[in-house]
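Missing here: one protein chain of the complex. Every other protein chain is in place.
The block that comes next holds chain A.
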C-alpha cells in the first residue's frame, strides 16, 4: 500500500514539475521583456543573459513616457477608443440580442441569418473598402474610424442573444401585465440580470480594441492619432533596428492594463470566450 501511494505521489510530482517547467518556458519571453526594459541598449545582448540587471535603467520608462515619441498620447487614444467601443458594443449588442431572443417580429429570423453570414466575412476583405469609404465619410485618420466599426459587432449580439434566450420569458409577461413599456422591460428587468455576460463581453471588447494593430495600420496616418500598438512601432524603425530597451519599456507599459484587467476578471473573460461559439 505504501509503495502504491509513493508511486502515485511521485507521478503527481513529476507532472507538476513538467507543467511548471513548461510554464516557465511560456513566461520566459515576458521575463525577458521586463528585464530588457530595464537595461541599457548596449547591455541587452550581453552573455550570459543577466535576468536582473546590475542597475535598473528606469530612464527607459521615463524616455518612453515623456520623450520624443511619448506613448502617453497613444495610451490616451487607446483608452478613448476602447471606452467608446466597449460602451457602444454593450448597448447595441444587448439591445439587438434581447430583441432576437425575447421579441418576435416579422423578418427576425431572416435578419439573424444575415448576422450569421456576416460573421464569416474575413477582415482583409474590409480593409480596402473601409479605407476608401471612410475617406468619403470624413472619418479616415480619426479615432472614429476605429470606434464606429468596433461598436457594432456580430459576436457581441450572438453572446447577448444566447444569454437572454436562457432567461425566463415569464418575466416579460409579468412586467407587461404591470404596464411596463418594452424599453422598461429591457432596461429594468432583463438588463440587470445580464450583468455577468455584460462584464464578459466588456472585457473581450476591451482586449480586442486595446490590441488592435491592423485597423490603425490602415486607417490612421497622423502620429497624434495613433493608438498603443501602432505607436509602439515608432521604437522599432528608428535607425533600421530596435532600440531594444525603449521598445521593451513601451511594450511592458502596453501590457499592463490588459494583464491587470485579465487577472481581475479572468473567469468572466474565459466564460465569454467559451460561449462565443453558438448555433
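Simple rule for what comes next: a contact is a pair of C-beta atoms (placed from the backbone, for glycine too) under 8 Å apart; a residue touches a chain by one contact, two chains touch by 3 or more; residues count from 1.
The rule is short, and it goes like this: contacts and distances are computed from a predicted model.
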Ask   = For the complex's missing chain, which UniProt name, "Spermidine/putrescine import ATP-binding protein PotA", "Sugar ABC transporter permease", "NAD(P)H oxidoreductase" or "Sigma-70 family RNA polymerase sigma factor"?
value = "Sugar ABC transporter permease"
Query = Among A:40, A:73 or A:275, which one is in touch with the chain left out?
reply = A:275
Inquiry  = Need a quick check: the contact residues on chain A for the chain that isn't drawn.
reply    = 12, 15-16, 18-20, 22-23, 26-30, 32-33, 36, 44-45, 47-49, 91-93, 95-96, 98-106, 108, 111, 115-116, 118-133, 135-136, 148-149, 151-152, 154-155, 157-158, 162, 165-166, 169, 182, 186, 207-208, 210-211, 213-214, 217-218, 228-230, 232-233, 235-236, 242, 244, 247-248, 250-252, 254-255, 258-259, 262-263, 266, 270-271, 273-279
